[in-house]
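Before any comments, here is the structure.
Up next, chain A:
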Amino acid sequence: MIGVLETGTGVWSALYWILSFAVLFIIVYFIYSLGGKTVKASGDKGKPFLSGNEMEKEKIHVKASNMYWGFTEALKSYYTPLKGGHTGNINDYVGWFVLALAVILILTGGL
Partner candidate 1 sequence: MINEHLPALVIGLPLLAAFATPLVSKINDKLRNIFVIGILGITLYLVYSLLCNVLNDGIFVYVMGARSTGLTLPSGYKMPVRIILEADAMSVFMAITTAVISLIGAIYSWAFMDKETGKDKFYTLLLILTAGMFGMELTGDMFNFFVFLEITSIAACGLVGFRITRGESSEAAFKTMVLYTLGALFVLFAVGILYGEYDALNIATLASRIQYTMLDKIALGLLLTGLAMKAGAVPMHMWVPDAYAEAPAPVSLVLVVNTQAGLYGLFRVLFSLYGASLSTQTVGWILIILGVLSMFVGVTMALIQDKLKRLIAYGAVSQIGYMLLGVGVGLATLNTPALQEYGMRAMEGSIFHVINDAMYKGLLFLTAGAVIYCTGKRNLNEISGLAHDMKFTSIFFIIGAGAIAGLPPFNGFASKLIIYESVYKFNPMLSVIAILVSILTLAIFVKIFQSAFLGPKLLDVKKEPRSMVLAMLVLSIIVIAFGLFPDVVVDKIVSPAVNALINRMDYITAVLGG
Partner candidate 2 sequence: MMSKIVRTITNILYSSILIFGFYIIMHGHLTPGGGFQGGAVVASGIALVLIAYGYDTVRNWFKKSNLSFLESIGALAFIGIAFLGIGTTFFYNFLANSGGLFGDPTVIGINPGNLDTSGVLPLMNWAVGLKVLAGLGSVVLLMAYGIRKGDEE
């Protein structure tokens, strides 16, 4: 039913994925079913453990701007000029456009 797609050097069929997913799911479910069935995730047991401190909801939330902080910090020398390029000024937008036009004209040999 599910066919095979030629992908240049190899082939791909969603069937492989479905089969491996099914096999892995069975294995994982088997391991899962070995676990104790008496645990109830209610009350204190269901709460996140933060070194025994009670935290407010707002403080638990990891804000989007804090994610990947290490990544952007490490690549600061890449990000600073990149952010500097996106000024939001319409003059710069047109400037980039004209620059790209000039470069492409030179590369295609039109100038």
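Operating definition for what follows: a contact is a pair of C-beta atoms (placed from the backbone, for glycine too) under 8 Å apart; a residue touches a chain by one contact, two chains touch by 3 or more; residues count from 1.
How were these picked? Simply put, all candidates are chains of the complex that A comes from, given by their letters.
Just so you know, these numbers come straight off a predicted model, no measurement behind them.
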**Complete:** chain A in this complex touches just one of 1 or 2, namely candidate 1
**Message:** Which residues of chain A touch candidate 1 once you look at their complex with the stated criterion?
**Reply:** 2-10, 12-14, 17-18, 57-58, 60-65, 67-68, 71-72, 75, 78-79, 82-83, 85-86, 88, 90, 92-94, 96-97, 99-101, 104-105, 107-111
